[in-house]
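The complex is shown incomplete by one protein chain, all other protein chains being positioned as in the whole.
Entry: chain A
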Amino acid sequence: MDLQQDYFALFGLPQTFDIDREQLEQAYRDCQAQVHPDRHAHRNDAEKRVSMQWATHVNEAYRTLRKPLLRARYLLSLRGVDAGIETNTAMAPAFLMEQMEWREGVEEAREGGDVSDLEHMRQRLDLHERELRQALSGQLGDTAADGEAAADTVRRLMFIEKLQIEIDDALEALED
């Protein structure tokens, strides 16, 4: 194994957004079995350190590829596209207006204790999230890929994720 390898190569997966989840799980287990520190218990300290480094690398790779949003961001970085997560504040006005309305809706439902409203919003958001992920399949595929469009989708997904957290927080607060 080679520490310079990207995460997809490490697990023998094609460098695309759509991945075979079972293949990822299997490859992760195989890698883990190879690098698990216990396997190297009889080795000297330097060798143990190396195997520790490997175990960390494999875990990080797995965590990154398992989560669609992290996987998409990682793919963008491999393809040299800056997703502008920290710097790009100019989303489409209609999208931002919609975000504003969502946030208002969540706030009102939270204050009004309206659980079914919150659950309904969560369902609509989940649907929206699925649509955006489907868009990423093409934008981050191996043919006709479009890095800039993918970066925009990734930024949208980050807002969606934030909203989902807000809704879940509200639901949790109302349960107590």
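What we mean here is this: a residue touches a chain if its C-beta (ideal position, glycine included) is under 8 Å from a C-beta of that chain, and two chains touch if they have at least 3 such contacts; residues count from 1.
By our rule, contacts and distances are computed from a predicted model.
For the chain that is left out, the UniProt protein name among "Acetaldehyde dehydrogenase", "Iron-sulfur cluster assembly scaffold protein IscU", "Rieske 2Fe-2S domain-containing protein" or "Peptide/nickel transport system ATP-binding protein" is "Iron-sulfur cluster assembly scaffold protein IscU". Check A:2, A:22, A:45 or A:86 against the missing chain and you find that the one touching it is A:86.
Remark: the residues of chain A touching the chain excluded from display are 83-91, 93, 95-97, 99-100, 103-104, 107, 154-155, 158-159, 161-163.
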